[in-house]
Each structure stands twice: as structure tokens, then as C-alpha cells.
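Other chains dropped; remaining ones untouched in position.
So that you can tell them apart, the chains are marked A, B and C in the order they are listed, and the count of residues begins at 1 in each.
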Amino acid sequence: MATLVCFGEVLLRLSAPGFEPLLRSARLEARFGGAEINVGIALAYLGHRVRAVTALPDNPIGAACLGELRRHGVDTSGVHLRPGRQGLYYYTAPAQLRPAQVVYDRAHSAFALAGADHYDWPALLREAQWLHLSGITPALGEAPLAALQSAVAAARAQSVRISFDCNIRRSLWQGREQQAPTLLRPLAERAQLLIGNADDIEALFGGARLSGSIAEQQQQAAQSAFAACPDLQHVAATHRLTHSADHHTLTGLLCDRRATHVSRAFELDPVIERIGGGDAFAAGVLHGLCGNADAQASIDFATAASALKHTLPGDFSTLGAADVEHLLQGGRLDVRR
Amino acid sequence: MATLVCFGEVLLRLSAPGFEPLLRSARLEARFGGAEINVGIALAYLGHRVRAVTALPDNPIGAACLGELRRHGVDTSGVHLRPGRQGLYYYTAPAQLRPAQVVYDRAHSAFALAGADHYDWPALLREAQWLHLSGITPALGEAPLAALQSAVAAARAQSVRISFDCNIRRSLWQGREQQAPTLLRPLAERAQLLIGNADDIEALFGGARLSGSIAEQQQQAAQSAFAACPDLQHVAATHRLTHSADHHTLTGLLCDRRATHVSRAFELDPVIERIGGGDAFAAGVLHGLCGNADAQASIDFATAASALKHTLPGDFSTLGAADVEHLLQGGRLDVRR
Amino acid sequence: MATLVCFGEVLLRLSAPGFEPLLRSARLEARFGGAEINVGIALAYLGHRVRAVTALPDNPIGAACLGELRRHGVDTSGVHLRPGRQGLYYYTAPAQLRPAQVVYDRAHSAFALAGADHYDWPALLREAQWLHLSGITPALGEAPLAALQSAVAAARAQSVRISFDCNIRRSLWQGREQQAPTLLRPLAERAQLLIGNADDIEALFGGARLSGSIAEQQQQAAQSAFAACPDLQHVAATHRLTHSADHHTLTGLLCDRRATHVSRAFELDPVIERIGGGDAFAAGVLHGLCGNADAQASIDFATAASALKHTLPGDFSTLGAADVEHLLQGGRLDVRR
């Protein structure tokens, strides 16, 4: 059982019921989620102490969000209530030939306006083993970027290891695509764990043109990252084949400086929920690293955790380690009674 | 049957089911509404040609809003789709001792960013008898204010009468309360119909300290307005006694330069929906003025229309004139079959 | 515990959720009900053996209706499945100043097309003490009228007492208002129990112009009915003051040839459901007569049963005698735990 700190924005997610287009009926499902906090909640259900660090609006929406984080077992003493709005996004669920669609409405949020001054990182990181960050935060503006840089500095000062998920969301960088690598690279360079596929890593660290199988490409990309980042110990990624909007094949890859470990492939058919699948994977990798599992066991666990997350509606993974083990060990899938 | 143009922002309204606090369950009711367009939709159901003028985001939320406006029978050829976000508000329904609560999240909306250049007022006002505006628009920023000023100028140039509802929402003027009268007064001065209670009018036009009965106070305030505005012909207002959050007594007042006409008082117990009650009243007054009804008949109709609107969930009044007449004439309230 | 037979049409009732106008959202509540069968179901919950006689379409809608009747404890062996459609009505719930509205869509139903040949009345009435009928059936066309006449003849042949609820629904007689008294009177003349207020009875039997209090008017009307119908023993009615669409005052009246018995007045505020209130009253009167309760006890029970039915959504009263007694005896209204 480790102590981990997750820093990022939590959004209100508004989606239509079932497969309906947005606002066809006068009803929205309203859930909360955000890449980094999703990782935190998944880790809490896996048995770890997790501190959520974010900023929320000081109004009933922020209060509801705070309650939801508490409900899922993360420590919210590091959540900051301040003036501003709740960032949100509208989500249309995928349906076979029709891809899911996200419309962001997160500019000017309480989080987007909170800079380095708003966070007391030395206190927030006290007794933590890991700090989990992602590439979304730098995309949200100068204030969050500054807050992130200050978190990284404090983590290094306190010997807290850094996990960094590239999470390059093109729509958030629109109009300043060139900046992304420049801003993200120095952050990634501080990480012990980097989560990103070959494209992400190439975007950040360049390197020779990739070729060969998925595992070989990931291996090559990871080598570029290891070369660029002296502290980096692991690079992890999922590979997702998208046969249709709700039928995927998922494989996990974990590279250390010696080798690339590939998980079994999971058929996800149907996918109940796509959102949060990558975050459950990141949580699974961290769970393995925290428990000193070997690399193959870690990537198997992480990929199974991610696969299983695809059966749960909403951003959050509420799976226990026993649920993941049951799947990994080929436990029966008929009714358990 | 007249032709009227309504200009203002349409918001997405997100509210909890039943009497629940916001986001207690993971579900929101999602409706659209906005003071000026509410007036337009009520007028459409009363049988008039109504042109809605607004700006909406060019995304699925704006498209859904546009469809909803069309559904309710207003002409949407004057609705402008452009980049930006959908303004919205969170609404907690009232419950006896607990007042309704609105949390606005409308800054930076597509409407708030659309200025005078975005509207071709001479075309939009073609063949119209009335242009309906409100004091909300100037509160939303410089761009909407400029658009409004340009609408007023065009209306006067084309001899379109102006109806102006003061609608002073304090939270929208927060931090610049002093500006409100300065910005609103010149707009109100151009109106033939002014909708506002004694407080609103005093805020705009000053005048002697009010005293006496509600009707007398309204009469005195109206005189200040008539004195300040040479074109003004009618001042209308509702008076609402709030016994509890869902038990009100509603009376309507209509002043012309000669007299003040007071409607019968309606007991609203329980109020099913408070929002949109004032807009249905404004529509009722305009309906009377368009039909050349006498002042007493107009205020009776408008107040009954408003009272009846309180029985309909959502912002929009979908009542026909026959429904209002049924109430006015004391029609039976048992099942109609 | 008596055996009673109820004959009439069962309709599918389609209504909007909450206080919404019809089809504002893409959802309808779907319940079943019909005046005569409502009486039967109320009687079943009061402990009697009840046989439902009706015709339903031989399709999934009829099958669902049949299941619903069975669920509520009436014997459905007398229900007839045949080709045709399910009669239905659209219902908009009342809301304070806005009355409930019924739109019938029941022409050409399986019931409306089933004539005297479709019912084996001697068998259907076996061992019954009462046959309950209403004035709705003759309004539905020649086939139901013939079926009703044949039921009346069989009942008299088998000494089954007849209860007849006038239930004059004006919209069902539209265009042939003159026929109603001509068709209904001979049926009413065969009854031992007639349910109808002074207006209904005057419509059927004429008589001197009514005057005086409600009780006096009902007394006068009842005398006309007693004069015209040698077998008639009781005339019952409710008197309903409609303060608003969901605030009523309800009083019951029961006349025998000697006197008029008046119940206490019940304030119904708010009315949860108006439909089926009269049917629960009829069931209450029959319950009293079956149990040889005295007239005052009968009208008290029946009116309390009707008042209490106004708290139950849907057509059906599922109240036991103990629930009614609790109300009659002034039992406490705070939580029972």
C-alpha cells in the first residue's frame, strides 16, 4: 500500500441517455471525471492511499464534485475551492459505426485559472511515493502549466517519483500544435514512468523512423525516451485495434531499459465504456511498480485492469485487485452466486 | 396576428430531478430558455409570427437548441451559428421554505462574443411590428450591448415599436452595479412598452420616493418613466407576493399615460415552475397591444397567461389564447373530457 | 364477502410524465383503467370476489391488459380476447390552474365491436349478487349497448342486483346528445343502486327544478328517480367543489326512500390523482350494501374510500378496508413504523 498524489482537472461530463444524440431528450447523464483523478480513484480501489490535488469552483457544482471524489475513497484535503466555473464536456456515446464524440467546454474554469501560487506542493507531496501527472494540464493554459512545473520541482526535491502520461489531446492544442512538444518534453524528462505510445514518444523525443511490429515500434520509441531521460525507468502503453466503435482489441506494453513486455490481447466486444480505459491502465502499471511486481506481471495486471474497466460505465474504475486477478486467471464468467 | 422580433441569449438550463439538490444523482434535466426568446415562443403559441434573433455555438449543443426553437414554432432564420460555447445555468428547484437557486455559467458564450457586426438588423426587422429586448443583454458584455444598440437604431429607423423588459439581474451586474442605469436608461427611453416594477423604474429614472399601495407606487414610477421617455406608451409589471417558495400571489399592473389598470390577483399554490412567468406576462401584454385590446383586458389576459404559465414545467409557455380565456372566464377546473 | 360482476371497457391510458404537456418528452406513462373495472378492482382489494367482463384485443396490448387485471385480483375468466384494437386515451395531468385533459381514441375498439352474442351472460352472472354497469357503455355504439341490454335482462332473470353509474361523459355523446337519456333511462330503471348527481338524474328522469342546498337538491332528484324506478333502493353521489385543479372538497350523499345521508367533507389538497375517484366511491357504496352496513356508515365509508383514492396514482384503488377505517377514525397521519 503506497501513497500517491494525482494532480489534474476534474470535469463534469454531460452525456445523452443510451445511444441518443445529444439533447434529443431533455435529459443528460452527469458524471465527473478527469484523466489524472481517474488514475487516483482506480488506485484507491486497488488499496492505495491517494491524495487528489485539483481546483474546483466554490459553488454547488464544485461541492458535488468534491463529494463524488470523497465517495470513491481519495483524500480530498488537497482539493482547492475557488471562484470560477466548472470545466465540462459533452459526450456522445459511440455506437458501432458511429464514434464517440467529445465537445469540450473547459476554458476559463477554476482549474484553468489556478496557478503555482495556489498549491502548497511540499505539504501536498508529504510522504508520497509517486506523483501522477499528464500532458493535459500544460494544454490548459499558463496557470496550470506553472502549477505543474512547480509540482515537478517539489517532487524532485522530495524524492517523489513522477509518473507522466503524455495524453496528447489534439483539440486542446489547436492553433499551437508546435508548442506541445516544447512544453511537454521537459516535464516528461523528469519522470520515472512515462505512459505514451510510439507516436506520443516520437512527438516528444523524435528519434529514428519506427518500423516493425507494434512491440518493436514501441521498443524503438522507448529507447529514444530512455536516451533522453536519465531518470526514466519504465515506458508503458496500450495498443488498441478499433474494429468498430464498440469492438476493440487491447494489448499492453511495458518497456524497461532491458526489454519490452507484452500482455495478452483482450477482445473488448462490446465496449461498455471507452472513457477511462487508459487511466485504469496507468493505475494498473503504478500498482505493479508500487508492489514491486515483475514487469510481465505488471503489464498483465495493468492491461487486464484496463480491459475490465471497459465494462464499467463512467470514468472511474471501481475494481478491486481480486476482480482483476479473477480475469487474469481465467475465472469463470457465468453468474457468481 | 402580428410579426414580432425577439433578441436575446438562449441558455441551456441544467437542473436536478424533482426536489433533489444539484448532482445528488447522476442526472440532469436539460432544457433551453432565455427571457426574450421565452417571450417569442409564448407569442408564437398565441398565434403570432415570431422571429428569434440570437447567436448559438456551431456545435451539437447549438444545433439542439436551434431544433428546440423551431419545434416551438418561431422562425429561426435569424439565428446565427458561430464559434464559441453555449451559455448555461444550473438550476435548483424551489421547495416550500427553500428558494430556487440559479448558478450562471454564461460568460464567454457564442452570444456574449457576437457584436453589432453579426446581425443584419434592417433585414431581421423587415415587416415587424415589434422588437422585444431586455436588460439582460447589456449586462452580458460590450459585444451584446453594441448589438442591442444597433437593433434599437434600426428599429427606430424602420418604425418598429420597441418593447423593453428591464430584467435587472443583480448577479449579472456584480462589480459594476453603477453602470446598469447608465447603460439601460438610453435603451429604455426608446421603448413604446416598458416592463418593470417600481424598483426597476426608480433605478433607471429616479423620481420621488414611492409611497402608498402597490398600484400607487407603480403609478408614480410609471409617471417618472413617461416623463423621461417621450415615446413611451405603456408601463407593465407584475407584483408577486411570495408566501413560500411555491406559494405566490400574482397581480398584474398596466399603466398608460392616463391610468393604472390592475388585474385580479391569482393564487399560485403550488407553483409548478417559477421561471418564465414574467416572460409569459410580457407576451400577454404584447398580445393585447397587438390586438388593440383595451388596457384592462390586456392586463387581465397577460396576468392570467402568466399565472397559467406557472403550471408548466420549463421556460416556455405553450398555452393558446383559448387556455388563457378559459381561466379568465372561470372555466371549470375538473377533468375536461 | 360477496360476488360481483363488472362489465365495461378497459382503456390504455397514456399520459405525460409529471406536469409536462403531452409528448414534450419522448415518454408516456402507460396504465390501464376503465370506470366499471376500476370499481371491480377496488372491490377486490376490499375483499370481495369480482368477475371482470370485457373484450380485449387478441394482441400483446390486450394480453398486457389482461395480466394487469389478474394482478389486481379480479377473476378474468370472463374476459374475451378478439380481433380489434385497444381503446385508449391520452391524459394530461392537472396542475393547479390548469385542468386535466382527456383525449379519447377509443372508437373501433375490440370492445366497441363486441355485441350481445359475444357474452354468455347466464354463465357470467352465476352466483353473483351484483352486476355493476355504467352509462359509458351505451355511448360506445350499438354493439356494446346490445351487450349491456342482454346483461340487464340476464341479471333480472337470475335475480342479480344491478348497480348503475350514470357516468355521462359529454364528449362520448357528441352529436347525439338527445339520445343519451332515451338510451340510459331504461337501463337505469332496472337498477337497485343508481349512482349519479342531481344533474345526471334530472337528465334521465326530469322532475321539478332543483333548489336548496346540495343535499336538498340531491334528495329531490333522488325522489324523481325513486318515483320512476320501482326497484330502485339507493341513489348515491359525490359532490365535488373544485377550488383549483388539484384542491377539491369532496362530500358523499346516499339517499334511500326515507332519507338522505351526508358524509363528512374531505379536503383533498393536493389531489394526487383525480381519475378513478368516483369509481372508488361506487365500490365503497357497494361494499357497504353488501355488508348490510347502515346508510350513514356506508356513505361515510364510501366517501372516505374515494377521498383516499385521490392519493393513489393510476385508475385503480388498491386500498384495503383497514386503510379506509384508519382515515375514518381519524388515525394519525405521521409516519407509521
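The working rule: a contact is a pair of C-beta atoms (placed from the backbone, for glycine too) under 8 Å apart; a residue touches a chain by one contact, two chains touch by 3 or more.
Note that the structure is a prediction, hence the values are computed from the model and not measured.
Undergrad: If you can see 3 copies, how many does the complete assembly in this structure contain?
TA: Assembly-level count of identical protein chains is 6.
Quick note on the criterion: only the chains that are shown with their structure count from here on.
Undergrad: How many degrees of rotation carry the C-alpha atoms of subunit B onto those of subunit C, rounded to the nearest 5?
TA: With C-alpha atoms aligned, the rotation comes to 120 degrees.
Undergrad: Let me check something: if the centre of a chain is the mean of its CA atoms, which chain is farthest from subunit A?
TA: Measuring from the centre of subunit A, the most distant chain centre belongs to C.
Undergrad: In whole angstrom, how far does the Cα centroid of subunit B sit from the Cα centroid of subunit C?
TA: The answer is 45 Å.
Undergrad: Could you work out how far the Cα centre of subunit A sits from that of subunit C, in whole Å?
TA: 63
Undergrad: Of all residues in subunit A, which are in touch with two or more distinct other chains?
TA: Correct list: 24, 26-27.
Undergrad: Given the complex with subunit B, which residues does subunit A contribute to the contact?
TA: Contact set of subunit A toward subunit B: 14, 21-24, 26-31, 59-61, 64-65, 68, 85-86, 90, 92, 101, 103, 105, 107-108, 314.
Undergrad: If you look only at subunit B, which of its residues touch subunit C in the complex?
TA: 266-273, 307-308, 310-314, 318, 323, 326-327, 331-337
Undergrad: State the interface residues of subunit C toward subunit A in the complex, per the touch definition above.
TA: Residues in contact with subunit A: 24-27.
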